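Missing here: one protein chain of the complex. Every other protein chain is in place.
Each chain gets a letter, A and B, in the order it is written, and its residues are counted from 1.
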Amino acid sequence: MKNLNKLAYALCLASALGASAAHAQNATPIRIGLPVPLTGPYGAEAKDQVRNAELAVKEFNDAGGLDGRKAELLVRDDKLNPGEAAQRALDLIEKDKVNYIVGGLSAATQLSTNNITKQRKVIYISISQSDAINEAADMSRYTFHEAFNPHMTTQALGRHLFKKGMRIAFLTADYAYGHEMARGFTAVAEEMGAKIVGEVKHPLGTSDYSIFLPRLQALKPDILIFNNFGRDNQISIKQAGEFGMKKNTQFATPVLLYTARQAAGPKVYENVIGATSYYWAIEDKSPSAKALNDHYKAAYNGAYPSDYGALAYSAVKSLLEAVKKAGTTDTEKVVDTLAALKYDTYKGPQYYRACDHQSVQSVLIIESKEADPKNPDDVFKIVDEVPPTEDILRSCAELGFK
Amino acid sequence: MDGLTLQLLGLQLFTGLALGSIYVLLAVGLSLIFGMLTVVNFAHGAFFMVGAYAGYSLYQYVPNFWLCLVAVPVVTGCIGIVVERFLVRPLYGRGIDYPLLLTFGLAYVMVELIRIQFGKQGLPVDTPESLQGAVDVFVGPFPLYRLFVIGVTALVLAALWLFIEKTSFGLVIRAGARDPVIVRVLGIDISRVWLIVFGIGTGISGLAGYLSAPMQGIAPEMGGNVLIVAFVVTVVGGMGSLTGAVVAGLLIGVVESLTAFMFPEAAKVSMFVIMAFVLLVRPLGLFGRAGLMS
Partner (left out) sequence: MNTRTLDMPRSRCAPLFRLIRAHRVLASLLFLVVLPWLTPNYSVATHILIFGLYALGFNLIFGYMGMLSFGHAAFLGIGAYAAGILIAQHHVIWWLAIPAAALLSAAAALVIGMLAIRTRGIYFAMVTLALSQCVYFLIYQLPASGGENGLRGVNVSEIHVLGLTFDILHPIVKYYFFFCFVAVALWLISRILASPFGHAIQAIRENETRTRACGFNVENTKLITFVLSGAFCGLAGALYAINLSSVAIETLHYETSGLVVMICLLGGMGTFFGPLIGALLFLLIQDVFTHWTEHWQLYVGCIFMFFVLFFPKGVWGTILEKLHAD
């Protein structure tokens, strides 16, 4: 009798502890770190990424979370500085004990964050362009790349634009992103039978392109591609236009940013063609896009999500989908689930390619236009939509995977 | 082929002059402030930015490019005067480091205030109608606006030269640069002179910002990018020397332009190579005077 009592007592204690542990499990939120450059030239894009990520978290929580466990977003400022980004990643992992990290806007910050997370076996989903993050040296089991890489962008845009015999010139920002874009376009041009007649490189952060433009003008290209980003892109396109180059040359740029177009105005970007991961007008064809737009408009005063913002939405949403599907926050299981996940978060079907965890997704080709005064957000015309295909990715072997 | 290259070279030269003009305006202001007050003004780039934004704001109320052109240096200069009076003056006599430090912190504050007021994104600025288009300058078509910038710079320099060489106030400035103690002994209120000089220096910087706005748009970071160039030009020319600022500014503008033509990767570093070379050969800069600041 005494032994039975003891046993019963032990069982009660065990179940009480177990229940409290389960209860503690229920109470611990699922923490997602979001280091983005809130200060600096891309503050606007970063803020939109925060808004979109918060929307995705809210949707997950409103739908019940993971057996009652809610998700929580920890936003940090990485100041567009890779050293700072690495420190924020360290803090998020060591102090805030996040389960996963999503973020990064420049290639350098993605790569430095990734270096930290992969060492410590934390899932990292990068939401910005970079070719290097797919390569064998940087990639890891825990690394996922939701955004495009320059290769995808250039293949999609190049196949749309280039025709046999065309003369193509580049104005390339002299850093990794610029070189990657130029390399990608050169490959497509060869494929399509177009000729690269010249490339002019400019230092990052140039504000006066008058020293480069005469050379480009002399090349007499049919298409002038601006392989740069952000302010460099805005200023170079503006000045090239002022030099009168738009008359004889089609301007193109691999990434046509929604925020840049709105900042620089219609005149600067008139007739410029580019690629993007998302433009809200696809809601006519994509139900998930409509869902995102409606939720976003309801939450943020009728505004539309931007391209980079929507990437954050997709990354967080697909991550939480994987967590829910795996039924646990355990990293190894979530990695396996996420790697195998087929998802449609905001623009159509997407999945991660096995060797490099690159998200295979559609690419939109858009052209800038004057906005309808009734709808000031309608700044782009969708010219083409390249469906998701692994064709436009670099081969696994090329990236260094066996 | 050769003719084409020569033509291009000529165009690059002109472009270098236009680029150099902005550098000259910045360096002249910096050199004046340093020569007179021995203050290394780390907020000079911030004043450049403020001038651009001041022009943008004024334009909303008075949509006349020419009126704003005159108003911007005055507005920026006044802000400079306030800064000198309340922030920089308490630090005199403590050595060169303190105003340097203070202006460093001030730059942070000014940039952030502009960000809060005008947003982080930067704003587009259009070239005024009357100055659009290109002009045939012998070697090819060259943007009219850039010629205008060269012209304005020349005018400002001429006005400054007249002011310093031909007016009595200018005499005080020259004397004060040579020996501030004696000037005080002679009964002149040197602190008022410093106030005005700081105002002129920052005013010219603001004007440079306003002039460069139609070429590159305006953004809160625009000051940081030009600050280092301004310093390099001032040092190469010789701190405290206005002739030096002009010569060095144009030299560096042209060299940067030609380097971009031939070795684009090295364009940004070309000015540092020049600076290192000049300082190793003439440690005080091209036109610098010894004893001004050691």
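Everything below uses one rule, namely that contacts are C-beta pairs under 8 Å (C-beta built on N, C-alpha and C of every residue); 3 or more make two chains touch, one makes a residue touch a chain.
Quick caveat, the model's predicted, so the values are computed rather than measured.
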**Q.** Contact with the hidden chain (one of A:Asp91, A:Glu270, A:Asp336 or A:Asp378)
**A.** A:Asp91
Q) Any idea which of A:Leu34, A:Ala53, A:Ala108 or A:Ile365 touches the chain not displayed? A) A:Ala108
Q) In terms of residues, what is the contact footprint of the unshown chain on chain B? A) 40, 87, 90-91, 94, 96-98, 101-102, 104-109, 111-113, 115-116, 228, 231-232, 235, 239, 265-266, 268-269, 272-273, 275-276, 279-280, 283-285, 288, 293-294
Q.
For review purposes, identify every residue of chain A that touches the missing chain, sorted by number.
A. 38-39, 43, 76-77, 79, 81-83, 86-87, 90-91, 94-95, 107-108, 111-112, 114-116, 119-120, 130, 132, 137-138, 175-177, 204
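Keep in mind that, in the parts below, only the chains that are shown with their structure count from here on.
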Q. If you average the CA atoms of chain A and of chain B, how many Å lie between those two points?
A. 39
Q. Contact residues on chain A for chain B in the complex?
A. 39-41, 43-44, 174, 200-203, 205, 207-208, 210-212, 214-215, 218, 231, 234-235, 238-239, 242-244, 259, 263-265, 267-268
Q.
Per the contact definition, I'd like the list of chain B residues that touch chain A in the complex.
A. 4, 8, 11-12, 15-16, 18-19, 115, 119-124, 126-127, 132, 134, 140-141, 143, 146, 212, 215-217, 219, 221-222, 225, 256-257, 260-261, 264-265, 267-268
